[in-house]
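See below for the structure under consideration.
Omission of a single protein chain aside, the complex is shown with its protein chains in their original locations.
Per-chain residue numbering starts at 1, and chain names A, B and C are given in the order in which the chains are listed.
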């Protein structure tokens, strides 16, 4: 199979991944997807990790420019700090794609995991399971972009279904997050023993709520709906009598692969489109039990939609051989 | 006793009682046994860490590495059970060993290498934060996870281990609370009732004089860091048992909250110095505050605010009244 | 000078030079002007905070609130411009005032209310972490955000304000680096060359003696916290200017990183005490290390590990050699 330039000589190509967030399973899995797709293409990858320092992240884009990389993936960050840096990269003739951060630039394709869809899928399942009237607890920390987008969907749902009665909103990012959220959730359910649905649209939140519900001995009564998934989450969802009923997730590794592929298309002179959306999948407890799924590999194997996103995949694009995992 | 003395001694406890009354009235379900048990459970881990840091404060030191030790124990216990497929006993033993080892190294750096305590333990904190993530390349540890060599981890958290965080005695009292109370009593007795504790206080106040009075200053200082390391690893074990997986976490909040508890302890009973009883009360105080506020649906940022404000007010009250300046920890 | 004295004085600088050489050889592009500028820029904000905390260390205190002051300044400046729609001057002035005010309160608590420094500033830290999120209910501040009263914020970050973080002199040297260098020189001159600085060292070493010699101990202590607060707010302003947004999650690591820089400063030139030159070098050292490792593609967790390990080794080297125990910060 013949490859378009510059991938006919991929050893000469270097791409940079400039990260804002890195700690945690999601980001680790995303990185592994990026690495795998870069390896499949045979290009060199340089990872610049700003560790949640937005100013540093902008500097790192400049640094990547100075290092003369051929393409840049921006992973998360703040619009305001990344906008100009991304423009500088374009000015230097370096193609850029951005994952989960809007840099307000039409020449920069947005890779998205559609947080609104994530929240929608999970909430639709909650409606399907519990009807249109329930008492809810909601876990949310404002100021975090993906959580803010999921929050918008939650607000819409509450308007559409007035039977949803939110009696408590809580949340914290104190780490270990699951432990801190568990403490809060314990207080919330002892103050509001009538809660039947917990919407926790981030898996660390859901994990914490599940611990609290278990400790309070209320697993039979409360149902948890969340977003994101990992091997550990699968185990927690499948525990006998688990309150964690469903989660909506995109496979972060797949998102990582798609990010590289979109960038590769730009490098080859093709247009991946302004928005490259990786569609989310709903994963229910029932489904995991029925198909006896115990980890991310099995999930990918049994749920093809989760394993692979058929986006940004022109014919010439080599795909990673191993299944997307963890 | 003058009114002032009374205020110094019991001011903080009265404040805490007042808090309980206020929450009891405003938050339904606050004044119940499950709520009380839960408050204890929520502060068990920070409380245990705080008791450890109290020991280092007593000898005039400080341990910034406790949060990282706790998360290292969390990762290590998960690794031992999930990847190495060993049992609960091995996991606990290795974690305690790790904690003691870190304490030994901290003590060695501080006592023998003369590195200032804050520096040595800060360095150790960074080392641990890095090292605990290397075996899994930054991933959390859970059954079924893919290992760097391509295989899949098949071990599970042993039920005995999980029981440490989840079992309830008589269906009421969680084991972790039992551990907290036990450790609090142990540390308190050690510091207040034994000659070793007395010597540690002497060392903290004037190490040179303690040495000339025949105390083995270096050994006691190292011992304090070992105690701190071991207790931090106990905290990490309980955390792992509660979470049931090896979550990647920095432990910064564990550090801050335990330090807060230990420092609040200065104000309890007008001690004006590190003390185990005060530390336990300090941890409880923070737990009550957070439980009450959460039950009142206060957002997390108001909790931080109230925590800080009550802390400052309580401390001003105590320290301004005692009117004497203690060595700052 | 003996070899040992030389090692004490220059050991750390030699280590840093060695690091530069190693990275220069192994990481292509490390030894370039953009890379050097990048390193300086990456440490500018922590460096400025660290210089502030150095002043409190000099008077024998400690300021745990600097990180929270910086993020408060970040949020405040954004609020002033985006919600109140005021200009750059107002934003900067209000932030500096806020920093000075927090420093004053810290100083007041410590000096007048006799609250131990760690406690007072820890409480202040929690208060600020909470208070800075209350006006926006925890949301980030950006143009177009919905306000709690239902309206939409229409103000924007003024270009003059953004220039503070983004302008480059001669297209090379960022303004923030200029600020860092300026402040470093100022703080250094103040501490080393003026009588005020000398008195602050005297107070840190023996406050009683300094008071009896006629120094106004309380005023100098308060001044140290005010300096620390103001410098932290300068750091926050620069951060806001770089981000262009009042982002609540930013600035988490500021406290630990600046404390690390200030403490590493103890080891520079064998000072064994807080000092501005050492602090600046300490900040630079961490910047060089992280930049080099990033260029070598080391994952984030190995960076923590190496940072900690190099820190410990460097400090053991210095302190074990000087062989004398300094008051622990």
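As a working rule, contacts are C-beta pairs under 8 Å (C-beta built on N, C-alpha and C of every residue); 3 or more make two chains touch, one makes a residue touch a chain.
The rule is short, and it goes like this: contacts and distances are computed from a predicted model.
This figure omits one chain of the complex; the name its UniProt record holds, of "Heme exporter protein B", "Sarcosine oxidase subunit delta", "Sugar ABC transporter ATP-binding protein" or "4Fe-4S dicluster protein", is "Sugar ABC transporter ATP-binding protein".
Only one residue in the set C:37, C:210 or C:264 touches the chain that does not appear here, and it is C:210. Screening C:83, C:115, C:202 or C:321 for touch with the missing chain picks out C:202.
From the set B:45, B:98 or B:199, the residue in touch with the chain omitted from the display is B:199, counting the whole complex. If you put the hidden chain back, the residue from B:114, B:221, B:273 or B:307 that touches it is B:273.
On the side of chain C, the interface with the absent chain consists of residues 192-195, 197-199, 201-202, 204-206, 208-216, 273, 327, using the contact rule stated above. Touch with the hidden chain on the side of chain B covers residues 193-196, 198-199, 201-202, 204-206, 208-216, 273.
Note that in this section only the chains that are shown with their structure count from here on.
The geometric centre of chain B is 28 Å away from that of chain C, both derived from CA atoms. Spacing of chain A relative to chain C, judged by their CA centroids, is 33 angstrom. Shared interface positions of chain C, i.e. residues touching 2 or more other chains, are given as 133, 137-138, 252, 299-300, 303.
Residue numbers of chain A whose C-beta contacts span two or more other chains: 22-23, 141. Interface of chain A with chain B (complex): residues 22-25, 28-29, 141, 168-172, 174-180, 182-184, 186-188, 190-191, 193, 204, 207, 211, 214-216, 230-232, 234-236, 294-298, 325-326. Listed in rising order, the residues of chain C touching chain B in the complex are 60-62, 109, 112-120, 122-134, 137-138, 252, 256, 259-260, 263-264, 266, 299-309, 311-312, 315-316, 319-320, 322-326, 328-329.
Of all the residues in chain B, the ones that touch chain A in their complex are 27-30, 32, 34-35, 38, 41-42, 45, 71, 74, 137-146, 152, 166, 174, 239, 242-245, 247-254, 290-291, 294-297, 299-300.
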